[in-house]
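The complex appears here minus one protein chain, its other protein chains still in place.
The block that comes next holds subunit A.
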Amino acid sequence: MNDMRVAEARMQQQTDTKISARGVQVHYGDKHALKDVNVDILDKTVTAFIGPSGCGKSTFLRCINRMNDTIDICRVAGRIALDGEDIYDRRVDPVQLRARVGMVFQKPNPFPKSIYDNVAYGPRIHGLARNRAELDEIVEKSLRGAALWNEVKDRLNDPGTGLSGGQQQRLCIARAVATQPEVLLMDEPCSALDPIATGQIEELIDQLRTEFSLVIVTHSMQQAARVSQKTAFFHLGNLVEYGSTEDIFTNPRDPRTESYISGRIG
């Protein structure tokens, strides 16, 4: 197991940087929420953001697809690049960006539409399917990708809100996957779920890693250790330490990281 992790970590180091953040500062009104964050997120890798509540990990996540634009009082400074291109450049359309950088939220939020329409939402607004058959195919593929197909294939026209919590969250993942993103951001995707549903989502995250880069914010350190290859520890708006998950959990360099993972702070 350990050997596998090490081998995997070595393999990951050779992959490309997908997102690179330099000197990112975020203010909510007078509150300095994120201070000078520098980080390189790799392609086809699961990166976990951990840290106590209010440490800025979700804030940083929402910077990556510019969801913070929807909050009036939020100001973002610094540079975040996706494939080397600054996403806060004025020429970048945040709407297009969010199609490339999908997001799954803390609470499952299926639209009050049928299961099919939920998954077809992204492909429809972005014109990814030329006809109904292609759309059907995307929907099926996405639902299979989210390990939900077998449970819902006979009731695609039922409302998505009628599913159980874990199924709803997988539906939301399928919905995000259907848009064919390059990066998938997940903001505490399992915090509203029971352990069995959590296990299914974690398995899913591991599978999705072959297709694109995933960033997951989590409160559970066990979860970070289980699903991620890279871990970033945030504390009081600072990115304290970033490295391979293995190193962060077995050999943290910063005393604050060590205190947090051993349960002394947070």
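Definition applied: a contact is a pair of C-beta atoms (placed from the backbone, for glycine too) under 8 Å apart; a residue touches a chain by one contact, two chains touch by 3 or more; residues count from 1.
Operating definition for what follows: contacts and distances are computed from a predicted model.
Participant: Not counting the visible chains, the remaining one has a UniProt entry; which protein name from "Phosphate transport system permease protein", "3-isopropylmalate dehydratase large subunit", "Chemotaxis protein CheC" or "Sodium:proton antiporter" does it give?
Facilitator: The chain we cannot see is recorded in UniProt as "Phosphate transport system permease protein".
Participant: Have a look at A:26, A:67, A:232 or A:261 and name the one touching the chain we're not showing.
Facilitator: A:67
Participant: Which of these touches the unseen chain: A:35, A:126, A:144 or A:219?
Facilitator: With A:35, A:126, A:144 or A:219 as choices, the missing chain is touched by A:126.
Participant: Since one chain isn't shown, list which residues of subunit A touch it in the complete complex.
Facilitator: Counting over the whole complex, subunit A touches the hidden chain at residues 65, 67, 70, 72, 95-100, 102-105, 107, 109-113, 121-122, 125-126, 159, 161, 172, 175-176, 179.
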